[in-house]
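The structure is given below, and queries will be raised subsequently.
The complex is shown incomplete by one protein chain, all other protein chains being positioned as in the whole.
Per-chain numbering from 1; labels A, B and C assigned in written order.
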Amino acid sequence: MSSHSATVTTSRISPARARGFGIFFIFLAVAMAVLFGMGSGPDSATFGLNGPDQFADLPTVEIPAAGTAYFLAVVAAFLGGMQLARGFGHRIYLVLGVVVFLFIFAFLVWATEDNSLNLYGMLQSTLLRAIPLTLGAISGVLCEKSGVVNIAIEGMMLFSAFMGVIIGSASGNLWIGLIGGALAGGVLSSVLAVLSIRYRVDQIIAGTVLNIFALGITSYLTARVLVEYQNLNNPGTFRQFSIPIVSKIPLIGPLLFRNNILIFLTFVLVGAVWFGLNKTRWGLRVRAVGEHPKAADTVGINVQRVRYRNVIMGGVVAGLAGAYLTLGSVGRFDENMTAGKGFIALAAMLFGRYNPVGAFGAALVFGFAESLQNKLAILNVGISSELLAMAPYLATLLVVAGVVGRTRVPAADGVPYVKE
Amino acid sequence: MLVPTLALVAALFVGALVIIFTDPETLRAWASFTANPGRALSLSWDAASEAYIALFRGSFGSRYALSETLVNTTPLLLAGLSVGLAFRAGLFNIGGEGQILAGFIGSVMVGFSFDSLPAIIHVPFALLTGAVFGAAWGFIPGFLKAKTGAHEVISTIMLNFIMLNVVLWVLKTEFFLRIGRNDPISKSVNESAELPKIAGEGLRVHLGIMVALAVAWLMWWILFRTTIGFRFRSVGANPKAAAYAGMSVAGTYIFAMMMAGALTGLAGATQMLGIKKFLSPGFSGFGFDAIALALLGKSHPGGIVLASILFGALRAGALTMQASTSTPIDIIVVIQALIIAFVAAPTLVRAIFRVKLRRSERETEGVLAKTWGS
Amino acid sequence: MKVELRGVTKRFPGVVANRDVNLTVSGGEVVALLGENGAGKSTLMNVLFGLYEATEGEIYIDDQKAEFSSPADAIAAGIGMVHQHFMLIPVFNVIENVMLGLEETKGMGRLDEDKASERLLSLSREHGLQVEPYAVIEDLPVGVQQRVEILKALYRNADCLILDEPTAVLTPDEIRDLIGVIQSLKDAGKAIIFISHKLKEVLEIADQIVVLRRGEVVGTTTPSETNEQELATMMVGRDVQLEVSKTPSEPGTAVLRVTDMHVRDDREVKVVNGVSFEVKAKEILAIAGVQGNGQTQLIEALTGLRKVESGNVTLGDEDVTGASPATLFKMDVAHIPEDRQADGMIGAFSIADNLVLNTYRERPFSKGILTDRSAIQRSATKLIEDFDIRTPSARSPASTLSGGNQQKMIVAREFTHAQRLLIASQPTRGLDVGSIQYIHARIVAQRDEGAGVLLVSSELDEIMALADRIAVMCAGEIVGVLDRADATREKVGRLMAGVRDEAPRPPSPPVAEGEGS
Partner (left out) sequence: ADEEPETNGGDDPVAEEEVDFKACQVTDTGGVDDRSFNQTAYEGMQRAEEEFGIEIDVLESQSDADFEPNINTFLQADCDLIVTVGFLLGEATATAAEANPDQLFAIVDVDFADEDFNDVTYPNARELTFATDEAAFLAGVLASGMSESGVLGTFGGINIPPVTIFENGFEAGMNYWNAEAGAAVELLGWSSADQDGLFTGDFEDQDKGKQVAQQLLDEGADIIMPVAGPVGLGSAVAVREAGNASMIWVDTDGCESASDICDLLLTSVMKNMDNAVYDTIVAAMNDEFEGGLYVGTLENEGVGLAPYHDFDSVIPDALKETIEEVRAGIIDGSISVGG
């Protein structure tokens, strides 16, 4: 019944659900007090906030573990009470984010008691892990906003990671490698486009085909080519550079403005795709095609062309995601090195509600969960590593089930457009 | 049948090109094509034909080969049926891997825990436990979808990764671990829980294939002959109309995901009790192939049977192909992808082979998941 | 401007939708196109609008031969179309919809909504079409959506405007407004093609009437030369009775009682706000109202498809608040849903399967968990004959039926199980006179056999023809309950528009006895 559920802007919360949020906040508050407040000893947690090469270093923050937990619990309880008393209306998701953040922070403080933690490093790791996921999700957004389901992000990433390495190594030029990787993504996505637009193959099938194909062909060629010609697997990586002045702002400077080109490109893409989709003629047409292709057709928009263009663009962006993994991060290819990132990007796309900014946020959540997981393992908090390894996936599962509920899908997503 | 056959031909042809143009010697011959065209052509022919002859020999060429084909077919078939069943109910079950692992855990547990049960009880008990574990793991995404609208594609992917870690975790418990060993492999299933071999000791083919075929028939019967199947198909084709007609859509989602989970769990159980015998870390690989199978078989049990025999043959034959030519085993994956692509795009195949559209083939194609729409 | 279709034939695989059709419309003229469901009206217009390519025949604009290979060409030639199913994007706002394809931009391809809005507002003033430029389409009533469609065409400088069944979803007042708009467009020199099943309107506004049957033009006439009965006969090819014959009702005890019902829509907006009414056996209670005033959600809540926030529903003596569709079905409640294709049927299933969609678990269609396919087939064959469903076979997919026949299929299914209460939402929307007459007769027959009928319709004619009592719904509330005898089109129309000029009868608690007289 509720497949037509609300868009973000107009969603309203039913009283029962609103009450649910309030109770949930208070529950978290109690949990914080009991688990982290009473669970902490008398010691302090130390947090480092400094990145490299800043104007001035921030002082190291030292906070009492138990006290902080109690304080944060009180704040969360207060927010819960406010919600029960009068409600936050449509800002509830923001408040939810705040409360969940408080909870995680309290958790971190508890885990760090009598220990120190480099918060800057953690944020940076969160960001870096989010980059390929964000690019993958943007690829999905571009395709699906125009009405073509792309579950082949994983395959496109893998294929372009591979091609980026080979082309980059063979040419000895990272830029050519990057372009090659992006084009490889584009090539694979044009297959998706032709299969699903021209031949009207079920789009999930077409995507599955590409995923299988990419895994098969890259593994095959790795065995056949890369193993023998190792020098084809050594393109190097893009170096990071700093944007003058702003990169010296403590904490956020090095975090945001001291990166390699692909990361900056990701920032730009998040903004540009959001802007393009929501503010420009191109975006209006893309969204129209994804929502109601026939309506778009009746005002003279060439539905198929819009779809071809977007799917290929999506492939190029997925290609950047793949190239990031090799040329932007580790500088070499290995079999199945995407290891499921394309699927998590898909989750980020849905979780981010088909919005590049939202997808970036979702990717950050996932990246944070992963960083947190590793950090906890490093801090040796006594949770078994298998359970910790589940954390990012569990987090995604809970978030998808609990917070987001149903995402509003472009109405014509996955439906081939048949013109008489 | 014509289109799938032609699709197979087309896929093998393209696969041959990949084999030819990645074989170093053949490539060198092509580089000097003008000097000696005959050699390039004959080397190409040899490279491809030898690979394919070996592939065929390894899949259908002997009793042993046939047995191996069926061994590989068994879990593929069951897992493919699971994905197909979910498709019919409008659900996309990418959670096969997780559910197979759940089936592994359930069946191996029962398999090694009882020493004195007669096989006639032990085997079904272990199979059933595998299915129940799979169903339980399938219940989660079904429940989440029904109650919160969480999309099953995401939740099943997440559950796969979670189950991967669950396996690692249980492999550290006393209960599972081999006594005195610390390699992450579990105790082996007792002989009384092993699926009996059905073609003599030298051949690995086991009772699981019979179970799988029976389940395929059962699924056909349920889908097309029973009220449950009618409900599944209705919800899959139009959930709104199904709700309006008094069917419980949420209930159907949960039930269908549980049944799908049970089928994949059973796939895991047959593999465990027939071939694998002990639990070890890592994905099985069958769960992802299963998606392809369901697509290829158009979510029809009969189609899935044929598709899984084909894929079983490719998997079995690949080993022989690897052994007798230097073709890496991964080429099979490429060929599988090509087959699905060509089968899924009949118009493309027709265009290639210039086959006329037959009237009956114009009818609507199998029900598949179309979109994320929840 | 003058638009001419000469000898247009359009073939689909297996169907000839238009055969050698000639049609001319000039500036300042309204041509009405009439015909049964499936007569080929929409197809012909789609050809003119460049959506379909004609198999044979030509289009002339001002005596110049025109080639339309896409709507873009037709739009460029000055043709605008308001489609039967609106071509609006529900999540876009008015401006976005109107300027789509012809966007105003400022640097970098940025949309310039303000500029577009200015132009839109001036058009809107010029033709009396009021809209709020930044409102989102899915929040707007259908009547306003239609204005947007018209504005969209005008925005593209259309000189010839095609309106495909524009009045099917409007209130009487909105129809009045629309007729005014058409008049003003006509005065402004536009050529207008108007498609409708409502003969009254056609006679009122057309300058010329063209009747299609099975794709062919079977007659051309003018309002002064003809009348409703003659047009109906021309369309259908046989005599049809336009009025339903109906004896006065003899209401029995209350079957359905709804008290203080509150319901929210998918976006959690309260759309039903304290509604109370009751339906007695052997009477037809019609809920009149413009679409989008909560009727849809009210009915969904009554039939178990939507959560009841608060309030009570009783069936006979039993509380059925929030009961599932299955429970209601067992209690002999039948329901013809508003959106037949989305809710009422499964397009990919055969007609036979669709006919047992809610009875498949009962004898003789199943025994235990086994379905009995031959029983299903036999029953289908009989129903197809009884209800005159036009199809080659019970095995054909339901999606291949025409709209009217799809509706008959649903009616057949719902009417065959014993009935206490029939809930019928918009049962004849978009159907031709023949089909309407048939379905109306079945509804009355159902009443006469003892069922209580709750009819929801935005079609005033339908309400007037069928209702024994009329409850008018507006903005989520029942704003008045009238006996048929007291009800005039004007009174009901005013209530529908939310004007309570005379003291309305208290909607709750239901004053059972007072209303019978």
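The rule is simple: a residue touches a chain if its C-beta (ideal position, glycine included) is under 8 Å from a C-beta of that chain, and two chains touch if they have at least 3 such contacts.
Note that the structure is a prediction, hence the values are computed from the model and not measured.
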{"item": "Visible contact partners (per top-of-document touch definition) of the missing chain", "value": "A, B"}
{"item": "Touch criterion as defined above, residue of A:Thr237, A:Asn278 or A:Asn302 at the omitted chain", "value": "A:Thr237"}
{"item": "Of A:Lys248, A:Arg281, A:Arg307 or A:Lys375, the residue in touch with the unshown chain", "value": "A:Lys375"}
{"item": "Touch criterion as defined above, residue of A:Lys145, A:Arg307, A:Arg332 or A:Arg353 at the omitted chain", "value": "A:Arg332"}
{"item": "Residue among B:Leu117, B:Ile185 or B:Ile228 touching the omitted chain", "value": "B:Ile185"}
{"item": "In chain B, positions touching the absent partner", "value": "25, 68, 71-72, 164-165, 168, 172, 178-185, 187-188, 204, 271, 275-278, 280-282, 284-286, 315-316, 318-320, 322-326, 328-329"}
{"item": "Absent chain, residues of chain A that touch it", "value": "116-118, 120-122, 124-125, 128-129, 132, 222-223, 226-227, 234, 237, 240, 325, 329-332, 334-339, 341, 370-371, 374-375, 377-378, 380, 382, 384-386, 389"}
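In this section, only the chains that are shown with their structure count from here on.
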{"item": "Category of the chain touch graph - line, ring, star, complete, other", "value": "complete"}
{"item": "Junction residues of chain A, two or more chains touched", "value": "1-2, 5"}
{"item": "Multi-partner residues of chain B (each touching 2 or more other chains)", "value": "240, 243"}
{"item": "Touch list for chain C against partner chain B, complex", "value": "303, 305, 324-326, 328-329, 335, 337, 342-349, 353, 357-358, 360-361, 366, 369-371, 373, 397"}
{"item": "In the complex, chain B residues that touch chain A", "value": "18, 22, 24, 92, 94, 144, 148-151, 153-155, 157-159, 161-162, 165-166, 168-169, 172, 240, 243, 288, 291-292, 295, 328, 330-338, 340-341, 344-345, 347-348, 368-374"}
{"item": "For the chain B and chain C complex, residues of the former touching the latter", "value": "225-231, 233-234, 237-238, 240-248, 364, 367"}
